[in-house]
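Here it is: the structure, laid out below.
Heads up, this is only part of the complex; the chains shown haven't been moved.
Just so it is clear, A, B and C label the chains in written order, and each chain counts residues from 1 on its own.
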Amino acid sequence: MNTSLNTQKALEGIVDAVATSYTLGRKIDSLESTALPNRRKIVEAISDLEHVCFMGFYSSETLSSVNLRHYISRHVYCASDILVGQIARALVVQRLGGGAPETVDLTQSEQIVTELMATLPELRAQLSLDVEAAFDGDPSAQSVEEIVFSYPAIQAITVYRIAHELYTRDVPMVPRIMAEHAHSITGIEIHPGAKIGQRFFVDHGTGVVIGETARIGDSVKLYQGVTLGALSLPRDAGGNVIRRAKRHPTIEDHVTIYANATILGGDTVIGAGSIIGANTWVTESVAPNTRVSYAAPDGGNQIRESLD
Amino acid sequence: MNTSLNTQKALEGIVDAVATSYTLGRKIDSLESTALPNRRKIVEAISDLEHVCFMGFYSSETLSSVNLRHYISRHVYCASDILVGQIARALVVQRLGGGAPETVDLTQSEQIVTELMATLPELRAQLSLDVEAAFDGDPSAQSVEEIVFSYPAIQAITVYRIAHELYTRDVPMVPRIMAEHAHSITGIEIHPGAKIGQRFFVDHGTGVVIGETARIGDSVKLYQGVTLGALSLPRDAGGNVIRRAKRHPTIEDHVTIYANATILGGDTVIGAGSIIGANTWVTESVAPNTRVSYAAPDGGNQIRESLD
Amino acid sequence: MNTSLNTQKALEGIVDAVATSYTLGRKIDSLESTALPNRRKIVEAISDLEHVCFMGFYSSETLSSVNLRHYISRHVYCASDILVGQIARALVVQRLGGGAPETVDLTQSEQIVTELMATLPELRAQLSLDVEAAFDGDPSAQSVEEIVFSYPAIQAITVYRIAHELYTRDVPMVPRIMAEHAHSITGIEIHPGAKIGQRFFVDHGTGVVIGETARIGDSVKLYQGVTLGALSLPRDAGGNVIRRAKRHPTIEDHVTIYANATILGGDTVIGAGSIIGANTWVTESVAPNTRVSYAAPDGGNQIRESLD
């Protein structure tokens, strides 16, 4: 213990001052914490669902067809229990605008969670295709096992596909917390509102940003640093930001987008089969089967000068 | 246990060789670990201070005006105790250049920590504005709660504002450890030496780098991948790097900087109200109320060719 | 517990459906988890080896020349034991293609681990130089201690150098898991197959990608967002991707590559002493002692327009 008596006395006054700072009525002065969703618990539920999707990779038990249902049920029950509670909180907070806690009705969140869980077999089918796409797309991958164990994209896509199911059921806050958890670990940020097709792959991934209203077709491959973003904030006549308007691009099937390319705008469509070069900046639509790139690294405004 | 007798014998020799490698007098051969600050403990203190700033969001207790002071005091006392000890270590190491540990005088670090704690009410006022700025600036945000829970920028800015208080009091090592902790989690690197005004927001954030001598005004908004960096290392007549010279840009009030823009140089000033486009590269000052962007994505050296 | 009886009944059906989804024979339906390497354990071994390399920085014990061997031996033994087991698993999985587990022969993995451990003194010599390079290269660094404690590059490079030793001994999966662990924490992705010389430094680091067949000389310095990537996937006559072919660039000694530069292609060589500017895109070789940059930020297709 390093705090002397004098410091303790000073800290007493500081504690008072901080407590007083909570009486100013600002949003961050709310004391309703236990009515809010709990980030740690949501992360725990995500971990359970990742286990359910990849039992043979994550389990520390010896699995067999005989005991599999037991181990699945553990994770399904845990995740359900957490999500029913957390989603119910999020719905209350949304309805009350952060006001006083009330008795929480779990009916709606139970319905949502049951629906989410019912998508798990289909979710696994999609993830199987995503893993295949990763294997086909990366010459340095030696096995499917390596991909599941060491490719951040698989974790980011798994979490996205789960969070997306909640987003489409109008669950507030929880899907974003899930997405941000995956973002923190993988560096890949996929907004739960984005719509993404089959066989999706992101190589390396750090810095990828996929916006809320982006639409991505099948067999699309992205590299690190790619942004699918908005050109500007849509505002209504009164100047207020219009939330949920389409403001991020559409990427059609079989498109590849190389590192650090920036594609912006809700009306921008990258046509099927196109290849978007690294570092490019695209704010207008691209026809199908088009390659976009810099004319030549040496032929643009790039110069090379000797240092000798 | 997987190590056979033969391997054990080989490991014995290896342990000797490694021990011998610590006798070479290099900086990394120092054995003064317990005299050095402890990263894990500093992260713990940061977590306590984050709780103090957002009690109503992070606490797992039911808070009320009656019990709030108790819960604040827990975190304030814990953080103070840790930081007094860790800052004292850092000051000793700095003074001795990593030499032998001595009896540590806590007076100076107690003074610094008391000053830091006294800024907490003001810090909360600033963070309240930062959270508001985030809400106003992101159309996909549905509530303030969502922002505090799932926007990495809030964590990065909170840690920055705390670390900056220590930096301005010449505390070595500790503020950098704090900043790097936030960097690891959020992908946003803000050097504690930077000066940042009110209502600061970073959207998405992965890859943002804000250098030690950067100056940022009020109501500035950055997107992912923005660098506020140095053009070159300032050196003195003898060729030695000059530490702490102004080498990162100044960003005035109400500037927005889009994704992956790179702004370099200590004399570079981005005038108030300017908008810096995505992927731009700026090494000279920009007048107030200027938009900087590429002429047109198709009009530059970018080409589109059909793949059919 | 938030799950009602009705939900429980629904979950029963869902558990059945998920279990059924594991009978489809896809790669992700394998139940051989306990035969696979365990990510958590590998991360534990990495942590042990980081301790061995920087005992004086990480240890929470008071070290001395008398007791040093004991503390080294703890970490060396722990890491060896884990790695012998995990590498053996990876070798079996590779040989069987993910099939049924068999009795694992530890001889080969014991040999590999002993060799890895024997490199530790040399590894420490290299890391000492890397730390020195960081100190020399960053004017904001105040001490070597600060660098070891708060520079993500040091962690990324340490893990790379360990993983590389395993990669060169043809260990499957494990080195990638190690590299991805470092990537998740630091934002720096270095493929274990890359070859990197002495005094290597990465500043800031988020978004750096160094490909499997990249070759990097001595005294090279990279900034955040630099990609050393492939231009396209090499395929054989039958159209199959050729794994391990040289497809990433070569960076000679004393090269500096600024933020977000993208250098692509297995035949691309950046000559010794060159400086590659920020945001550049390089797909052809650069002669030694060349500076590559944009002609001028204002002189290219970048425009500045007033917003007044």
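General observations
Everything below uses one rule, namely that contacts are C-beta pairs under 8 Å (C-beta built on N, C-alpha and C of every residue); 3 or more make two chains touch, one makes a residue touch a chain.
Quick caveat: nothing in here was measured; it's all calculated off a predicted structure.
Taking the whole complex of the structure file rather than the 3 chains in place, the copy count of the single sequence reaches 6.
In the analysis below, only the chains that are shown with their structure count from here on.
Common neighbours of chain B and chain C under the contact rule above are A.
Of all residue numbers used where chain A meets chain B, under half belong to both copies. The two sides are thus made of different residues.
A rotation of 120 degrees, rounded to a multiple of 5, brings the CA atoms of chain A into register with those of chain C. Residues of chain B found to touch two or more other chains are 187, 206-207, 225, 260, 279, 294, 300-301.
Taken together, the chain A residues at the contact with chain C in this complex read 52-65, 68-69, 72-73, 76-77, 80-82, 84-85, 88, 106, 109-110, 113-114, 117-118, 120-121, 124-125, 127-128, 131-132, 136, 139-140, 142-146, 148-152, 185-187, 204, 206-207, 223-225, 259-260, 278-279, 294, 297-298, 300-308.
Note for the complex: chain B touches chain C at residues 1-4, 6-7, 10-11, 14-23, 26-34, 36-39, 93-94, 97-98, 172-173, 176-177, 179-180, 183-184, 187, 189, 191, 193, 206-207, 209, 211-212, 225, 227, 229-230, 233-234, 241-245, 247, 260, 262, 264, 273-275, 279-284, 286-287, 289-296, 299-301.
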